[in-house]
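All protein chains but one are shown at their positions in the complex.
Every chain is named by a letter (A, B and C) in the order it is written, and numbering of its residues begins at 1.
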Amino acid sequence: MSDVYASKTYGEHEIGFGRKIGILVIDFQRGFTESQFPMGGSDHIDRAVDNTARLLKVARAKNAPVANCYVAYGNDDQFPHWKVGAVTRDLRRGTKAVELDPRIADHGYDYVFEKWGASAFFMTPLSSFFTRHHVDTVAVTGCVTSGCVRASAVDSFQFGFRTMLVEDGCGDQEEGPHNDTLRDVGRRYADIVSTDDVIRQMLRNEPA
Amino acid sequence: MSDVYASKTYGEHEIGFGRKIGILVIDFQRGFTESQFPMGGSDHIDRAVDNTARLLKVARAKNAPVANCYVAYGNDDQFPHWKVGAVTRDLRRGTKAVELDPRIADHGYDYVFEKWGASAFFMTPLSSFFTRHHVDTVAVTGCVTSGCVRASAVDSFQFGFRTMLVEDGCGDQEEGPHNDTLRDVGRRYADIVSTDDVIRQMLRNEPA
Amino acid sequence: MSDVYASKTYGEHEIGFGRKIGILVIDFQRGFTESQFPMGGSDHIDRAVDNTARLLKVARAKNAPVANCYVAYGNDDQFPHWKVGAVTRDLRRGTKAVELDPRIADHGYDYVFEKWGASAFFMTPLSSFFTRHHVDTVAVTGCVTSGCVRASAVDSFQFGFRTMLVEDGCGDQEEGPHNDTLRDVGRRYADIVSTDDVIRQMLRNEPA
Partner (left out) sequence: MSDVYASKTYGEHEIGFGRKIGILVIDFQRGFTESQFPMGGSDHIDRAVDNTARLLKVARAKNAPVANCYVAYGNDDQFPHWKVGAVTRDLRRGTKAVELDPRIADHGYDYVFEKWGASAFFMTPLSSFFTRHHVDTVAVTGCVTSGCVRASAVDSFQFGFRTMLVEDGCGDQEEGPHNDTLRDVGRRYADIVSTDDVIRQMLRNEPA
């Protein structure tokens, strides 16, 4: 952490895990995880999918709430003013690009939902779902770190949750913006943790 | 822009100004703009205050809606899980650190409001205020770029507004994270513009 | 209107139509409009569907934004604490009870979306969609008046829109709670109008 920020009390507190963990997985849909799609084909994202799959296996075994989201739009002009061409062109309801990657989805267990914006919390019932299930700590994985993951982590913080950004469970198109995100978010809103940290904590927690 | 992102269609579209501009000023409160406070004393922020003051003079003359916000908390434990120590220690209601910088505030004209989170839109009536006034384009200034400004710009986009991030109207503790923010936001959610760009556009617009 | 409320300035202002109308249709899904389902089979709702169909024909011809929503849930415990048994038992994704009534749906034109709560605005992108399309006036129809329609009309008001509650485009299980809703909402948040009022206004408006 930069001395300037530290000298201004950024990053002064750690947050720590609370009583009950919920897992939030951002946009691991084929449009981002498969190289056949314009935005797909990043090794960094692929690594994150594998770590998330490992995390979710434990989460489901321990009965932790899992939320799994994707971006999808209906017709033209039913989306915000995106600058990313492929988002509004390719991420259309009912197409393969909006299907969740089979490595991370369990439609019988997860809370699966569509989102409109960058953040998984923006105008979705996600906070209500977590409240309903007594979650007080949200572990965030997904893609891409410098976009939808970051926006979701900020909202998780804003909604009052303890927020854990899972560094090796998040992937980006390049490592630079991924690392910049860990730096900015980690000094303000969330603890930066590993997949193994979250797994260890879940194994320690009593079932709710 | 990185070739990898451009090759994946990031930054493909410009957004452009719409029919009516609203100005959103983030956290230009004494706690950030004056060096007597732990988080204050950045030349980069000082420059942004001066540019914003210049922008607001035109905005008010042209009758453009202006929203001016600050962070403030009441008692202990009435805030989210911030990692920045001074935010929850110093930004308390009724203290000098939460007063708007006199260079940018006009309490008789502006819509002034308190916020709880990073984003000026998060659980505040800001989007309703803009909707009420037919705003479709939001120009964002304030501090700090890599924190509350960025979160607010993302939300402006998510609420359906055309979003203009005013690069010389935003300040940070250091230039690195400021520039990283312009890069990430500018390829996804907002056009990166100058104070003069927004002034020119307002002078061109008919009054609403 | 009761003299007591009027004497306390309730209902003092009319709101009036603004510049651009959007139509919001609440929960005209088979689970409410067809008598084969536990909550279906109300003549009052049937009348409202027919009036809404008439309204939507004009709206689409005039290129007015149309939003059409339904309630649907995934798995168990992925819903709020409803006291209405059939809502959480029958309104499940992928079943016939959550299909929009064919009399009112045009999937190629409308903005169609799922909702979680009572209000069509609650944690859905609806306000963003209307903002994107410069809507400043929302005409609300659907079912049931004393439940989801009322909650949606209140939110439309809160989001800053001019709100028109279309009395003959809304239906309930019984007329009493329908009329009580018109009374409560009409003195606070919305003008009470007829289907024909909205049609006349749309025919008068210039295309946006």
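By definition in this document, contacts are C-beta pairs under 8 Å (C-beta built on N, C-alpha and C of every residue); 3 or more make two chains touch, one makes a residue touch a chain.
Bear in mind the structure is a predicted one, so any value in this text is a computation, not a measurement.
**Student:** Please identify which residue in A:34, A:50, A:106 or A:136 touches the non-displayed chain.
**Tutor:** Considering all chains, including the one not shown, the answer is A:136.
**Student:** Considering the whole complex, not just the chains shown, which residues of chain A touch the missing one?
**Tutor:** Answer for chain A: residues 19, 127-132, 134, 136, 158-161 touch the chain left out.
**Student:** Residue by residue, what part of chain C touches the chain that was omitted?
**Tutor:** 2, 4-5, 8-15, 38-39, 80-87, 89, 116-119, 122-123, 146-147, 150-151, 154-155, 157-163, 173-174, 176-177, 180-181, 183-184, 186-190
**Student:** State which residues belonging to chain B touch the missing partner chain.
**Tutor:** Residues 74-75, 77-78, 80-81, 107-109, 111-112, 114, 116-117, 122-129, 132-133 of chain B touch the chain absent from view.
By our rule, only the chains that are shown with their structure count from here on.
**Student:** Can you work out the rotation angle that lays chain B over chain C using Cα coordinates, in steps of 5 degrees?
**Tutor:** For the C-alpha superposition of chain B onto chain C, the angle is 180 degrees.
**Student:** Distance from the CA centroid of chain B to that of chain C, rounded to the nearest Å?
**Tutor:** Roughly 34 Å separates the two chain centres.
**Student:** Could you check chain A for residues that touch two or more other chains and list them?
**Tutor:** Each of 80-81, 116-117, 122-123 in chain A touches at least two other chains.
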